[in-house]
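Here we show just some of the chains, and they stay where they sit in the whole.
Chains: A and B, in written order; residue numbering restarts at 1 for each.
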Amino acid sequence: MTRPCTRQEMMAIATGREIRDGELAIFGVGLSMLAGFFAQAHHAPGVRAMTEGGVYGATPVGGLPWGIECNRISANATSFTSAIDALGCLVASGRCDVGVIGAAQVDKYGNVNTTGVWDQGGVIGTRYRPPKTRLNGAGGANDIASGAKRFIIMVAHEPKRFAERVSYISSPGYLEGGDARTRHGLRGGGPSAIVTTLGILRPDPETREFQLDGWYSFSSIADIRANTGWDLKIAPGAQEIPEPSVAELAALRRVDETGALRKN
Amino acid sequence: MPPGKLISLAEAVGRTSWDGMQYASGAALPVGSDAIVFGRELLRQGRKDLHAIFHCNSQQLNLLAAAGAVSRAECGFSGLEVFGFANGLRRAVESGRLALEDYSNLSMALRLLGGALGWPFVPATVNIASDIQARSAFAPDDYPSRSKIPTVTDPFSGREIGALPPLVPDLAAIHVSLADPLGNAIMLGTEWSRFELSRAAKRVVLIADAIVDTACMRQYPNLVRIPDLVVEAVVWWPFAAWPQSSPGLYDVDEEHMKLMNLALATEDGTAAYLRDYVESYSDIDTYLDLIGRDKVASLSQGPTSFLLDPYRQWILPAEALS
């Protein structure tokens, strides 16, 4: 197969396209940071980017940062503050336009699990019990999911990751769907897209159930449905997503200078 | 001018720690500015049954958990960023040896702020409507939990939000870039929640990569975010966060980060790591030998070295600190 880029690169570009110039944006570490800095390098030079630790004005040097406060991102920042500033004053407050988070498991209402994998069908039950496999916990993603005006979920498209219902809600999507977020008092607007290695899902405006909105040149509706753990509906107007332009791919590869997205 | 509050690492651990204590550290993100050398010394002195308060997991919590020294922990993120899952911590959690209470990165910081301000609770617009609120590892039968993040009614609107429990750790071991012998400290890089932690904890020990003359603090008082009056003791220990980074002073040691996390994935690996990297040095010199003098030199030449330049003139040499 002669793809123009890897699946991960396509996912990063599709995510970056969701970010608009001038927005106040927060990126996590890893792939989501590359997606964000790609957007800044390509079509959103005025994006006001920050990290969870309160690092402002930086673009990474020397490749993918090891972490949010790491030296690769500290080397050319204009301001360092704190977690309460970035995640609290600027995100949980409702000021942040867009965040990008990852997921180990996501469900049809965009709820995200990054906490653990449980046996017995992934059902924890009414008593807390430790996971069979412990993952990373919520980190700042819960704060982004709770407070940002909208957020984008980036996730590898595999059946085990796309569940009817996540085992554990680490970061809230639309909860039980409909107006549940409002009823529970969450300030932010919820997930606007799930961008995957196979395509893009977006929520139905009423039910908030995620539907297939687009596929890549190298994927298909059938492929995506087979890799989704619920009976995925197709949105009206769903279509193939444009391939990366030469300029997009060049910008992404400048940001991802160590090729982290080209490893698989 | 030294010693002031300067004491040895062994003395600091001996004087301020005990089995079963609420021990707070980390307090920066997982790969930087973590007072891990204090955690190594906790293990050298055999501390156990710790209740760990780490804003995020770090290699320190990963190590303490792998070594079986932690029975309860609270944190907002339990991974190692791009270095993957924290194998030592996850083994302890999965086996049930360690009860890990989950919060988010904002709520951990707000809980420290609440402790610092002496508030009975902290308003929460995050963590609500998630399993972080509904499930408690410390109170497993309380489901949906009403004790961990209960609701509180806003008297202005009549609507409910969450209430976070404040944190007041027994001890905070805080990594800082620069401290003076009186206990004034400068952090380079994000504070993360070290400011709040330094006011929330009952006792504060600073672990500083370098010691500077107080004249440095008088030149840059706005950088002194931890003033001496909240600090009990200062420990000088170069490369105190190794293998993690300290912006301005040294980079992440990628090789050792991977080696360490791999070792902590098994009991045997952990025993070997403890033998080789915890019990094996006797002082700062042998510690730096362990890292490797070449590596010490190369990690010191990172892209953020320029951040240290304004302060180099005030750094006190090793001879002045004994």
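The rule we apply is simple: contacts are C-beta pairs under 8 Å (C-beta built on N, C-alpha and C of every residue); 3 or more make two chains touch, one makes a residue touch a chain.
This one's a predicted model, so the numbers in the text were calculated from it and none came from an experiment.
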Checklist outcome for this item: Counting every copy in the structure file gives the formula A x2, B x2
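One rule holds for everything that comes next: only the chains that are shown with their structure count from here on.
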Item to check | subunit A and subunit B, separation of their C-alpha mean positions in angstrom | outcome: 28
Item to check | List of subunit A residues in touch with subunit B within their complex | outcome: 29-30, 51-55, 61-62, 64-72, 74-75, 80-84, 87-88, 91-92, 115, 124, 126-143, 146-147, 168-172, 175, 180-181, 184-187
Checklist entry - For the complex, which residues does subunit B have touching subunit A? => result 28-33, 55-56, 75-79, 81-83, 85, 89-90, 93-94, 96, 100, 102-110, 113, 125-132, 135-137, 139-141, 143, 159-161, 188-193, 195-196, 245, 247, 251-252, 254, 257, 302-304, 307
